[in-house]
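A protein chain is absent from this complex, but the other protein chains hold their places.
By letter and in written order, the chains are A and B; residue numbering begins at 1 in each of them.
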Amino acid sequence: MSNRRTVIPGEFIAEGIKGGKNTYTEEGKVYSKIYGFTDVSEDIIKVLPNKTKYVPKPTEKVIGIIKGFDFRNWYLDINSPYDARLPISLHPEYIESGELAEHLEIGDTVIAEIVSVGNDQDVDVKMDGKGLKKLEGGKIIEISPSKVPRVIGKNASMISVLKKETKCNIYVGQNGRVWIRGEVDEVKRATEAIKLIEEKAHTSGLTDKIKEFLQN
Amino acid sequence: MKKEKPDSFLDENGRRLDGREINELRPVEIEADVLERADGSCHIKLGDNKILAAVYGPREVHPRHLQEPDRAIVRYNYSMASFSVSDRKRPGPGRRSKEISKVSKEALESAIFLRKYPKSVIDVFIEIIESAAGTRATSLTAASVACADAGIPMRDLVASCAAGKIDGKIALDINELEDNFGEADVPIAMMPRTEDITLLQMDGNLTREEFKEAVQLAKKGCKELYNEQKNALKRRYER
Partner (left out) sequence: MGSKIIAEIERDYIYDLVRRGKREDGRGLDDFRDIDIKTDYVGKAEGSAKVKLGKTEVVVGVKIEPGDPFPDTPGKGVLISNAELNAMASPNFEPGPPGEEATEIARVVDRGLRESGAINFEKLCIKEGEDVWMVFVDIHVLNQGGNLIDVSTIGAVSALLTASIPHDDYDVEEGTLEVDTIPVSCTSLKCSDEILVDPTYIEEEVGSTRLTVITNSEDEIVGIQKGLSGTWTQDEIMEVVDKSIRESKEIRKLINSSI
């Protein structure tokens, strides 16, 4: 995590190195496509976005909100330009056509896993899998999906600190939605800590800073 | 309520009525990320112009039939507040607003990597709070900062500026008086790194040489504005 530099679209980053995510290369020169921070490793340079929209990818687990349903599928808002579809066949319980509301209603919040993204951006999710379930109680906050790795931390280091210091249940969806459940005041502190991580994601020593913030 | 035409626009030292040199921009201030709910936003002051740009997107397209299967579409909505001009403007988009929206949308589209977000829309909203000539260029300058702020992938920012002709001389960033009684207006927009031009319009009467000079001068203005755009975005993290 050395020297993260702020870059803007079209800004020259480096030459003679491979350009990775959110960069483009012209005549050997690497430029940023977005407003964000450079992430340099030995052989490749990436740019991490500051703000971004969630683009669903198979196997990612997301927190979705039921926004509608028909006879055989629920439709979820997954905090993305693309909605997701949950067919009854991918729900763990046996459900008859037309009985969807008895299991999941509009406004219900679930942890679901992206199964497939079609060529036409049709997104299918499933709920029959380990850790996939309906969420009860707690609250939801939204952060930029690009900050999710920082909130989880290397080897879950950051999220462990958050859980330990606030004694809350916390689940971070890859789509930038975070579920927090615990004592009212602790939920508030956890929320503040997560917002702080989001704001300072580009700085180093963040895990320690957050620990300090929560211990005071 | 028309003001009267001044006897001349340039004094004996070649300075303009507002004290500027012929190739000088009006004072400019740009701030990014100023609105809470928009995905990206930018406030710009240029001379007496006060303009707000906001971006939502990429997001779902409504109505559905407007979506493109392989890329995002851009919608640009340029709107002037009734109180933004001396004679109150009736609310609602007139033909001028519609034309400006179209050419501005096209100017931005060239810079955006649209294929990254198929079947979605990037909505750009411009509100002119106070208007003082050069609003279409200034709006576009703000719009591209708002797009960057929203995390939209682009080849480059888009900077936009106009040159005009007063007292027979080509001048940069003409103000209201100069615009009302001037002899030409040439707004351009460009992507600063490659100097590729994405918006070009011309109104008035110019020789070929004068036109070339106007475009050169406007490009210089765009480069100066680009520095301000860059600073506004980089500064955001020091707030």
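Note that in this section a residue touches a chain if its C-beta (ideal position, glycine included) is under 8 Å from a C-beta of that chain, and two chains touch if they have at least 3 such contacts.
It should be emphasised that the depicted structure is a prediction, and the values quoted were computed from it without experimental measurement.
Though it is not drawn, the left-out chain touches A, B in the full complex. Touch with the chain that is not drawn comes from one residue among B:37, B:65, B:95 or B:208, which is B:37.
For the chain missing from the display, the contacting residue among A:126, A:139, A:163 or A:211 is A:139, taking the whole complex into account.
In the complete complex, the hidden chain is touched by one of B:9, B:56, B:117 or B:226, namely B:56. On the side of chain B, touch with the chain left out of the figure occurs at residues 1, 35-38, 41, 48, 50, 52-54, 56, 59-60, 62, 77, 79, 81-88, 91-92, 123, 125, 127, 129-132. Annotation for chain A: contacts to the undisplayed chain at residues 65-67, 77, 105-109, 135-140, 179, 184.
We take it that only the chains that are shown with their structure count from here on.
The geometric centre of chain A is 35 Å away from that of chain B, both derived from CA atoms. Looking at the complex, you find that chain A touches chain B at residues 6, 8-12, 22, 24, 31, 33-36, 49-53, 55, 81-83, 120-121, 144, 146, 202.
The touching residues of chain B, when paired with chain A in their complex, are 39-40, 57-60, 69, 111, 113, 117-120, 148-157, 191-193, 229-230, 233-234, 237.
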